[in-house]
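Handing you this structure, nothing more for now.
Only a portion of the chains appears, each positioned as in the full assembly.
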Amino acid sequence: MAGIGIGGLSTVYPNGVRAVDALDLTVTDGELFALLGPSGCGKTTLLRTIAGLELPTAGTVAIGSRDVTRLPPGQRGVAMVFQDYALFPHMTVAENIAYPLRVRRETKARQRDAAADVARDLSLSSLLDRRPGQLSGGQQQRAALGRAVAAGADVLLLDEPLSNLDARLRLEARTFLKRLQHDLALTTVFVTHDQAEALALADRIAVMEAGRIRQLGTPREVFQRPADTFVANFIGSTPMNLLPGEVRGAHVECAGARLPAPPALPDGTPVVVGVRPEYLAVADHGITGRVATVENLGVSSLVALDCPNGTLLSLTVPEHDEPDLDRPLTVNAPPGRLLFYDADHGRLLNP
Amino acid sequence: MPSRAAERDPAGIGAARAIGFVAPALLLIGLFLVFPALWTLYIGITDYQLTGPAAAEPSVVGLDNFTTALTDPLFGNSLWLTGLFVLGSAVVGQNALGFGLAWLLRAARPGLRRTVEAFVLLAWILPGPVVAYLWFAVLSRDGGTLGLLVGRPGTAWLVEYPMVSLIVFNTWRGTAFSLLLYSSALAAVPPSHLETARLAGASGWQTVRDAVFPHIRGHVLTNTLLISLWTANDFTPFLLTAGGPNHESEVLPVLIYRQALESGQLGYASAMSSLLLLGNLVVALVYLRLLRGRT
Amino acid sequence: MTPGWVVRRIGSYVLVAVVLAFFAVPMLWLAAAPFDARPGFGIRWPEWTSSNVHATFRHPFAVRSLLNSLVLCVVATAVTTTFAATAAYALSRVRIPGRDALLYVLLLLSSVVTGTAAMVPLFVLMLQLGLIDSRFGTALVIAGGMLPAAIFILKDFVDSVPRSYEESARVFGATPRQVLGHVVLPIARPGIATILVWSFVNAWGNFLLPFLLLRDVGKQPAAVLVRTLQDEGGSADLTVIPVFSLLYSIPVVLLYLVVSRRYGFRFHGGIKS
Amino acid sequence: LGQTRDTDPARNADAEDITLTITANAVAGGKNARGADWITNWVIPRFTEAQKAKGVTATVRFEQNGAGDEDFKTKVALDLKTGGGGDVVELDGIWLGEFAQAGHVRPLAEVVGDAEVDAWDGWRQIPEAVQRLGEFEGKRYGVPMGTDGRVLFYNKVLFARAGLPTDWQPRSWADVLDTAAKLKALPGVTPVQLNAGTAMGEATTMQGVLPLLAGTGATVHENGKWQGATAGVQEVLSLYRRIYRDGLGDPVLQQEAKGRDRSFALFAENRIGILLESDYFWRSVVEPRNGVAKMADRDTAVGWALIPARVPGAGVGGQDFVSTSGGGVRVINPNTRYPRQAWELVEFLNSAEAVKSALAGGAQLTQRTDVNDEVLAGDPVLSFVADRVLPITRYRPGLADYPKVSAALQQATADVVSGRSPDEAARSYHEALVEAVGDDAVAGG
């Protein structure tokens, strides 16, 4: 078992793209760690650099206490599950799972035993003789996990492990993965562009953009106090409202309403007000707008309001409380739920 | 240290091992292909003959052979016939038939599809001499199948229509490659594109033009290049017509063969081979340009 | 099922039938002539007899030449397939500058040089190497001629093997050789099977090289023999030729059937490089 | 290639363990199978035995070939050029000149030694004319293996049907044309098929142009010059034109790749009246038991006649009748390790006993008069050729340029058959000839 230490890591592709840019990161032993970010932000590259499939241009990668920066992938003690699972189509599930042992030239008997053991843990026992082509997506994902587990590595790397599954399966697989990781206590890094997945699964999340980490923290930290507007916009199953405003004394003027401002901001400072749709509720005073669309979210509905200045504000309302279309509505949030961001750099201003 | 992206080396072969993997093939190719080829080019500038005084002491004659070839009406004739042969049987015949079959069979029942494919492939894999006999039987003057079928028994097809016969023959022989290639290429055309065209009400031709061809353009070009090269250098016509009657079907490889073996003019034959190689090169470059052109 | 649809449907079946006939009719000779008491270059309902078959098996070199062909082609095919596979793999995975141009040039050379023009250099070369009258040497020469096209075609197959397979194997510690043996070759198997058939068929029909390089008629393959199936005076020997043609065709057809049944005989993504 | 050649004729003369290889375009079960069987089953054991008696262990190998003549020639040329190949090689006599000029073969006197060669008593049995087959520029290079002669074969069944006499002997080309014109009346019958065109290769020259040319009083190579567009050549081409333009012959047949084989079959089926062919046609084509185109009634249905000159007395040497002949030659590879022993083998191969045995009961024109006297008696055509044709026949010039000339002649006939005028054809023939052999080596024009 081992943590991962990354120092000053840069990976530049031959075409000049700096996919990972002077990045520092520590993943502690046994942690379930998520790399989250939009497409092209360098998540996969970072993961592959940890695995040794890409060589960094600068910086170091350590696993446990070993510097593995120049080691080939096979000697780093990592196992990886690819987004397309990369199950070998010509081998059965059992052969796939036992493949890491075959590479190490273990006996057939031990390969068989290992495959059976792992398959039991992952409820694959009845599928051992099938080919990957005969498995459903969820089963393939488990087989790929099984192969990674069988490798007996210290570190498990998963590249978008759930994105090839359909919506329902994804939920089940999520819970399954979380339990499995908990049971095995393997240091695990997984890549995702789905914030819900990262929030639900991870012990800690690194939100990336353009090869750099924008925020590093627990799901709660990241969700409640996004460090900048990029993260604020990215996290949350409904995106956070980000409205332009301006400081007026102890208040911020925003979309025709006056909101309590954080202290110590000079008058006239332009700010961005961030508030999650879930924290907004109908109130006597606050921001007023007309109902533009209503989307059913299950137990709640997402209401989009057309506000002054052409901004669109969304909030969730409980079922049965859906407002009619085009009705005016005034909404507000509890003071602690309002976040203020620097209008220039998008950095969080709340203390 | 320069970054070594896995895109360039996902298997971690490394340059040294890569050379190890390529070396055996390169060795054979170098020894038995490139070396004789260069030697052939050299022979092309000598007056080397198989027998006679020039066999004893061949001398370098520079570009004489080439100028002779370029003014030799037989060479011009062969060049024209080769062009006709390639155009008729490869660029048009095999391509069109191969694509047409692939297109028709794409939706056909598997049984039918396999049957047709098997026959087309059989034509491809049967050994050349056997195929020559088969086509004698088709085109023969007495009892030939074609004559019987079209009600013109006694027609000596190979004499009266030598090039047409060869073109039909080579189309028959070589369509398999195009069929295989286009079948695979068509399988890679996203069905949704075909269906988008159908939904818009496109005709068959419009569908091919708008939804299919752009996807298989690369395949079409590569296929045309390969079959053109193979056809341009194909020697099988010799087995059928031996270049006759009266040089009417003497494509370049046959001319070269006859110059080399029947007349023993190795220098001259080598020079013509070099010219053929040059022609191939030009064709290949044109294809490559087209391929790069609009991608 | 509109009338137009029906007409088009019937039209396409008729078309397929015509094409099928086009391809099948020439092969009738191979079915009829071997068993015809008076075989000729023409097609007719045979006067059934098995005497041609007997005559062919009595021919002093017929059966032996087929065995020679097998030896020659198996070696040439094995060499071509293995060397092309490893080379195609390396060329596909390691970007060597000028790789594509090199492949094209070799391809061009191969289509020309395997002809008659290079026979003198080849003969002299083989003589110097002491490989005249060696089936093995002849097989190598044939393989050398086929390699560029084989690499060219195979490289495209290997290109279509997803790289994540290899990377996955590598992460588990597989060496490049293991990656090749465990993953790439099995996955590229349909392509290798295609090349196998292709090179076998090509070698099977090669006349000039074995004719020049093999002296002993007891070592010569069927491709050479079939051109010498003449009677005493040098005319085509029609008692032997049809049966021998049939025998000569059977191995390639069998190979094709076996391969296409087991692996499918096709170019999967198509060749597009 | 720079290997040093040992040229001492006496090298290894007293070796006790020798290996000799015979190379021939003959193969068991195929081309010249009888010859191949003879070498394997008769020559090799007998020769080995004879050597053993002298205390020499001889191993004789036989390198069989069954390929087309051009292919075989290429192979042998490559062999000899690179210092390899069999010790005794059977060549077509016509190749001798080019091989000699290329240095592939050398005079027997040099290879084996004057005394040895001259000492052979077999020479006396070989007629001068036939010996010339193995000579080039006055030097002996090899020993001829037999010869043949060309005559007109005609189909007596058709002649009878057309009301023509069945014992036919034309005196001039006009006679032949007249007869052909009468045969033309028969439905489905091609009166005369005269080899022409490039598809038949050398057959066109040997069984077509050359005998006709001889009939005009010229040989193809005279006084150091090849016949260009001379009167003789013009006349020959005009004859071709008459035959093929007037529908006396089938021009299409001439252009088919396998036209000659077909013409045999057609003759056997009583659909061709007259063919100009060598005695091989009688021996092996229409032969009732093993022929290519068997004619059960050959002996009664096939007639033969001498080839007439254009008009009586116009033939070469003022002859009324003409013919051409060819034949094979056995040469000794100059690179042989055992020149003396190879010569012994050649002597053995050409001994009366061997030659007789090679015939295996059949009849053929051999090189040896003693054998011919004995074996030809029973065969009307062969004794006819031996008695009547050989005295008037001509051989092809064994010169390196001959194949080019022959190809040009074939092309000229092809031109005529496909419709060009004899003048035009002769003109382009002349040009091609000048191109191939040089201006000063061509006569006429």
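So that you can tell them apart, the chains are marked A, B, C and D in the order they are listed, and the count of residues begins at 1 in each.
Everything below uses one rule, namely that a contact is a pair of C-beta atoms (placed from the backbone, for glycine too) under 8 Å apart; a residue touches a chain by one contact, two chains touch by 3 or more.
Bear in mind the structure is a predicted one, so any value in this text is a computation, not a measurement.
Protein chain copy numbers over the entire complex amount to A x2, B x1, C x1, D x1, going by this structure file.
One rule holds for everything that comes next: only the chains that are shown with their structure count from here on.
Compared with subunit D, the chain whose C-alpha mean position is the greatest distance off is A. Here the CA centre of subunit C is 39 Å from the CA centre of subunit D. The geometric centre of subunit B is 15 Å away from that of subunit C, both derived from CA atoms. The set of subunit D residues touching two or more other chains comprises 71, 74, 78, 258.
Among all residues of subunit B, those that touch two or more other chains are 6-8, 10, 12, 50, 136, 142, 260-261. Looking at the complex, you find that subunit C touches subunit B at residues 12, 15-16, 19-20, 22-30, 33, 40-44, 79, 82-84, 86-87, 89-91, 93-96, 104, 106-122, 125, 140-141, 143-145, 147-149, 151, 163, 166-167, 170, 176, 179-180, 184, 194, 197, 201, 204-205, 207, 222-223, 226-227, 241-242, 245, 248-249, 252-253, 256, 260, 265-273. Those residues of subunit A whose C-beta lies close enough to touch subunit C in the complex are 48, 51-53, 72-75, 78-80, 82-84, 86, 88-90, 99-100, 102-104, 147, 151.
Within the complex formed with subunit C, the subunit D residues making contact are 1, 27-34, 63-69, 71, 74-75, 78, 82, 84, 258, 260-261, 264-265, 280, 284-285, 290, 292.
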